[in-house]
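Complex shown without one protein chain; remaining protein chains in place.
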Amino acid sequence: MIVDCAHYRDGRRQHEGMMDARDAAAICRNEEGFVWLGMVEPAPDELESVQTTFGLHELAVEDAQSFHLRPKVEQYEGAVTFVVLRTARYVDEREEVEFGEISIFVGPGFVITVRQGAASDLHPARLRLESRPELLMEGPASVLWAIADQVVDDYAPVVEGLERDIEEVEQLVFSGSHAPTRRIYLLRREVTDFYRAVHPLLGPAAAITKGGVLPIGEGLRTYFRDVDDHLKLVDEEVLAQRDLLSTILQANMAVLSVEQNDVVRKISGWAAIITVPTFIASFYGMNFTSMPELHRGWGYPAVVTLMVLAGVLLYVSFKRARWL
Amino acid sequence: MIVDCAHYRDGRRQHEGMMDARDAAAICRNEEGFVWLGMVEPAPDELESVQTTFGLHELAVEDAQSFHLRPKVEQYEGAVTFVVLRTARYVDEREEVEFGEISIFVGPGFVITVRQGAASDLHPARLRLESRPELLMEGPASVLWAIADQVVDDYAPVVEGLERDIEEVEQLVFSGSHAPTRRIYLLRREVTDFYRAVHPLLGPAAAITKGGVLPIGEGLRTYFRDVDDHLKLVDEEVLAQRDLLSTILQANMAVLSVEQNDVVRKISGWAAIITVPTFIASFYGMNFTSMPELHRGWGYPAVVTLMVLAGVLLYVSFKRARWL
Amino acid sequence: MIVDCAHYRDGRRQHEGMMDARDAAAICRNEEGFVWLGMVEPAPDELESVQTTFGLHELAVEDAQSFHLRPKVEQYEGAVTFVVLRTARYVDEREEVEFGEISIFVGPGFVITVRQGAASDLHPARLRLESRPELLMEGPASVLWAIADQVVDDYAPVVEGLERDIEEVEQLVFSGSHAPTRRIYLLRREVTDFYRAVHPLLGPAAAITKGGVLPIGEGLRTYFRDVDDHLKLVDEEVLAQRDLLSTILQANMAVLSVEQNDVVRKISGWAAIITVPTFIASFYGMNFTSMPELHRGWGYPAVVTLMVLAGVLLYVSFKRARWL
Amino acid sequence: MIVDCAHYRDGRRQHEGMMDARDAAAICRNEEGFVWLGMVEPAPDELESVQTTFGLHELAVEDAQSFHLRPKVEQYEGAVTFVVLRTARYVDEREEVEFGEISIFVGPGFVITVRQGAASDLHPARLRLESRPELLMEGPASVLWAIADQVVDDYAPVVEGLERDIEEVEQLVFSGSHAPTRRIYLLRREVTDFYRAVHPLLGPAAAITKGGVLPIGEGLRTYFRDVDDHLKLVDEEVLAQRDLLSTILQANMAVLSVEQNDVVRKISGWAAIITVPTFIASFYGMNFTSMPELHRGWGYPAVVTLMVLAGVLLYVSFKRARWL
Partner (left out) sequence: MIVDCAHYRDGRRQHEGMMDARDAAAICRNEEGFVWLGMVEPAPDELESVQTTFGLHELAVEDAQSFHLRPKVEQYEGAVTFVVLRTARYVDEREEVEFGEISIFVGPGFVITVRQGAASDLHPARLRLESRPELLMEGPASVLWAIADQVVDDYAPVVEGLERDIEEVEQLVFSGSHAPTRRIYLLRREVTDFYRAVHPLLGPAAAITKGGVLPIGEGLRTYFRDVDDHLKLVDEEVLAQRDLLSTILQANMAVLSVEQNDVVRKISGWAAIITVPTFIASFYGMNFTSMPELHRGWGYPAVVTLMVLAGVLLYVSFKRARWL
C-alpha cells in the first residue's frame, strides 16, 4: 500500500495530499527537487509496478519484500543506494523485542521507503523533516537521515525496557524468593537478537557519515554523525546488557546454591535435634528386667529433663555454628 | 562420473545432451563462449584424464579428490581459479549436519565442477542459470555465482533445523522434565562444525565480490554481493546459535540445581514431619513404671491428637517457608 | 550558571574577576589570546544565549545539555572541536561510581566548558593552568589539556576505591563467613559502568595526542601524551578488575560448594552416629518372650557399653575419613 | 651428529653418500646448485664448526641449540633465513603430545637443518624432494618447503589422536559411569600446548607463501600455499577442539550434578518410604493401658496391612513424581 507520495523542491513540499506514483516518476526525471514515495507492506504487484517505474534492481526489490535479519547498505547501478534498517519495539508484557524493517531506495531525484512488520511509522519523520527546509534542500539524503534518526531514536526505549527488566531480574535473584533462570535466559536471548539488529549497522552508518556511500553536504553530515553517535551508544549499552545477563546467570547459580544450602542445612539441623530425644526414648523402651531407673519415681521426670536439655544444647550449638 | 558437459555461447546452451570431455576441451580453446563440465565423485583416472585435457594443477586436483574441511579460493597459473565450497544438509532425525564438498575450476573458457560426499545436486543451479541468458553471457564467473548461490541458499534450512532443535531443547530445559545435557552438547558440536564450514568462506566471498579474484562484470557483481550478504547472515545466525547453546548449557545447570533443591527439600521436609510423631510414639513406648498418662483413659486419644497437631503444625510452617 | 569567564593573552589572565559573556565574545573575535567561559548545569536559555553569541552548532549544544554515556570528540564547522568527557567519583559507602560530564567547546579564540552532574570542579584545573604561562600561551588547546588531565587524574581514586572493595570481597569470600554474591555482582556492575566511561575515550585521546583533531604544539603534545598514558593505565586496570571479579564470582561458588559440603557432611555424620545406638535400643525394645539377654543382670550394662562403643567407633572412623 | 650432507645441482643429487661439511661449504661458495647439510642434536662443538664454516649468526645458532616453544622465521644478514618449526607426535598411551624442533638455515647456496627432541625424521622429506627435480631446481627454498610440508603433514595424526581421545571422553561423560574431570583437564592442557606450537606459525607461513621472506618461484609458491592451507586447517581444528573440551568440562559438571541428584533422591526416597511403617510400629509400641486395637484379634494383621499399604502408596506416588 502506498501511504504517501510527495514532491519536494527548494526545501518545501510542493503540494498537499498524495501524488500518483507514475506522475512522481515523471517529475523526478524532469523536474528539480525529489520525490518521496512511502509504502507499507506493499503487495508484490504494487512493488513490481514501482520497480519498473523507477528502474530499481530486481535483487534490492526482493530484499525489500522479504524479512531480513541484517541491516545493510548497498549501492546499485544508476546511483541507487539501497538501505535496510531494522526497527525495534519493546513489548513489556511479553518481555520481547519486536522487529520490523524499513527498506529505503535513495536514487537521483527519488526516495522510496518500504516498511515491513512492526516497523515504526515514518509519518513523524516526514513531518519533522518538512519542518526543516534547510535540511530538505540537501536532497534525498536528508530523507535517509530523517528515517535513520527516527529508527535509532526508537532503539532507546528498547534499551530502557530491557534495562528495567534486567533490574527486576536482579532484584528477584537477590531477594532469593524465586529462581528466575528461565527469565534471565529469555531476556538474554532478546538482548542477543536486538544486538544483531543494531551491531551490523555500525559499519554502514560510519561509511554514510564519512560520505563514502552518498554525496552528503557538510551540514547534513553533522546530523548523520549525531545518528551514528546514538547508534554507538545503543550498541555499547546492549553489549553491556549481554555481559550483565551472563553475570546474573552465574550469580543466580551462586544464590541458588546458597538457598539450597540454607534449607537443607536447616531441615537436617532440626531432624538432628529430634534424633537425640528419640534415641533416649528408644533407650528407655528397652525391655531389660533390671533397668533400675525405670522403677524409680524420679526416673520419668529426669529423662524428660534430659531430653529437653539435649534438644536445647543441640539447638544452641547449631545456632552458634550458624547451621540453623 | 561425468554427469553433464555443455558448451555455452551468447548466453545459451549450444546443444542438447552431454558433450564428450575431449571435444569440450577443444571447443574451449578454439571457440567463443565456455564449457561447463560437471563430475560427481569421479574415479582417480577420470579426474586425471580431465586434468591433462584441461591442464589443471596437480595440487588443485588432489584437493578436489580429497575431503577437506575448509572452504577456500585459490588462483593457479594459467588464470585458473580453484574454489572449494562446503555444502551442508541437516538430518533432523539424527540432529546432525552432513557435509559435502564442491570443487570448482574456473578457467579461460571452461568451468569444471567436482562434487564429493553429501553435496547438493548442481542440476537445479545449471537449469536456473540457463534460464538467465544475461548472466550466462558474463562467462564462467556466472557458473561460479550459480553454484555459490545454491550452496549458500542450502545453508538456510540447516540454520532453521538447528534453530528448531535449539527451541525444542529450550523447552525441555525449562519444562524441567529432563536434563538434556547430552543433547545440548551434541547440538553445540554440530553448530561448531557448521560454523567451521561457513565462516572461512567469508573472506574469499568478499574478495570475489570485490572482483579481486576473477574479473566480474558490474551486473554479475550485484548477484555475488547478494550471495555474500546471505553468507554473512548465515554466519551471524550460527554465531548467535553457538552463544545461545553455551547459555542454555549454563541455564540447564541452574535448572538442574533448582530441581535437585526442590526434590531434596520435599523429601527431607516430609521425613522431618514424620520424625516428630515418631518421637512421641517412642516417648510413650518407654517402660517407666510411673508414667501417669499411660494409665489415664484420655492418655491415648490425647497423644494421638498431639501427634496429628505436631504433624499439621510442621506441615503448615514448612509450607509457609516454601520448603514443601 | 556561568561560574567564570576570563580573557587569557600571552600566557596570562588579563583581569581579575569574571567578564560578561557578550564582552568575551567580542574580545575573542577582535583581540589576541582567547577567552575561557565556564558554566555549571546552565539553564536552557543561558546556554542558548551563549550558543548564539559564539555561533555554536545546535547538535553540540543539545549534547552538552543532555546526560550522555559516551565520551567523544567531534569537529564542527567553523573550526570548533566539541569534546565530551565523563567524570567519575567513587562513593565508598554505597560502593557506587557516580558519573558527571564535562562538555568542552574549543573554537578559534574561545573555550566554553559545561559541567553536568557530579562532575569534578574545574577551578583547580584553571588555577593550575594559570600558573603555567608557557602552556597557556599555546592557546585554547591548553585548556583542553588542563581539563582532560584533571578528569583522568580523578579516575585514579575510583580505581583505588574499587580495588579496595575488591580486596574486601576477596577476604569475605575466602574467610568463608559470608556468601557475598550480591556484593560481587554489584561491584562488577560498577566496574563495567566505569569501563564504559573510560574505554571509548582511548580512541579520541590518541587522536588528539597525534594532533589529528586540534593543531597542537610540540610542547603541549608531550603533556597530552602524559594524559593519554594515564588513561591507558586506568583502562587496563579496570579491565583487569572486571576479569578479577568474574573469577571471584566463580571462586565464590567453589567456596560455597565446599561450605555446603562441610555442613551437610557434618550433620549427616552426627545423625549417622546416633542411628546405630538407636537401632540397638529398638532391638532390645522387641517384645519376644525368649530374649535371654533381657533377663540377665549383665544385659543392661553390656548393651549400654555396646552403644557407647558403636558411637565411638563410628566417630573415630568418620574423623579418619575426614567426614567430621 | 651430521646425518647427511649432499650437493644438489640441476635438480639432482650430485653424488651418493655423505659429503664432508668443509667440502660442502667450499662447494656452496664456488659451484652452482646448493648443499643440504642435516644434523641431529649436534654437540656444541659440531654446531660451532658449522657456524664458522658457513658464517651463521651467533644468535640463530644459540636458538638452534636450545629448546624453544615458539615457531618463527627470521632473516639474518648475508641473506640467511632462519626458520624454527615445532614438530609434534601424539603418544596415545599417555595421551600426550610430544614436541620436537627443527631449525633450518636457508642461505645462498646452502640449507642446514638441525633436529632437536622428538622431531620427525627428515629422511623421507629428502627422498621425496629428490624424486621431484622440477622443485629441487628452485634451489634452497624447495628444501624449506619439503620440511615444512612434512612437519605440517605430521600434525594431522596429532589432531586425529586428540580427536579420538575427545570422543572417548565424550562417551565416558555421557555414559555416566565415571567423572573424568582429570582426563578432560589434561587433554585440554595438551590441546593448548599443541595450539601454541601451531598457531604462531600461521603468520610466518603466510609471509613465506607471499614471497616476503625468501625469493620463491611461481611453481614453488603453489606448493607453499598448499602447506599454508593445511596449517590453517590444523589451526582451526585445534581451536575447535579447545572450545569443545571447555564445553565438555561444563557438560561434565551438569552430568555430575544429575548423577548426584539421582542417587541422593533415590536414597532419600527409600529412606522416606521406610519412615512411615516405622512410625506405625513405634505407635503400637506405646504402652498406654487402654489401646483397644492392641487387644483385638484383627489388630495385628490390620496394622501389618496398613504398613504395607502406606509403603506401596508412597512408592507409587514417588514413582509418579519421578523421585525413584
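Going by the order they are written in, the chains are A, B, C and D; count residues from 1 in each one.
The rule is simple: a residue touches a chain if its C-beta (ideal position, glycine included) is under 8 Å from a C-beta of that chain, and two chains touch if they have at least 3 such contacts.
It should be emphasised that the depicted structure is a prediction, and the values quoted were computed from it without experimental measurement.
For the omitted chain, the shown partners it touches in the full complex are C, D. Taking the complete complex into account, D:Val263 is the one of D:Ala26, D:Ala43, D:Ala156 or D:Val263 that touches the chain left out. Listed residues C:Val91, C:Ala254 or C:Leu309: the one in touch with the omitted chain is C:Ala254. Contact with the omitted chain, checked across D:Gln51, D:Ser103 or D:Gln250, is made by D:Gln250.
The chain not displayed touches chain C at residues 170, 174, 218-219, 222-223, 225-226, 229, 232-233, 236-237, 240, 243-244, 247-248, 250-251, 253-255, 257-258, 260-261, 264-265, 268-269, 271-272, 275-276, 278-279, 282-283, 285-291, 323.
Looking at chain D, the residues touching the absent chain are 57, 59, 68-70, 72, 74, 76-77, 179, 181-182, 184-185, 188-189, 192-193, 196, 200, 246, 249-250, 252-253, 256-257, 259-260, 263-264, 267-268, 270-271, 274-275, 277-278, 281-282, 284-287, 291, 293-295, 297, 299-300, 303, 307.
Keep in mind that, in the parts below, only the chains that are shown with their structure count from here on.
Taking the mean Cα position of each chain as its centre, D sits at the greatest distance from chain A. Although chain B and chain D share one sequence, what matters here is the overlap of their interface residues, and that overlap falls short of half of the numbers used. Centre-to-centre separation of chain C and chain D, using mean CA positions: 41 Å.
Averaging Cα coordinates per chain places chain B and chain D 25 Å apart. Each of residues 285 in chain C touches at least two other chains.
Chain contacts here run in a simple line, from one end chain through to the other with no loop closing. Interfaces, counted as pairs of touching chains, are A-B, A-C, B-D.
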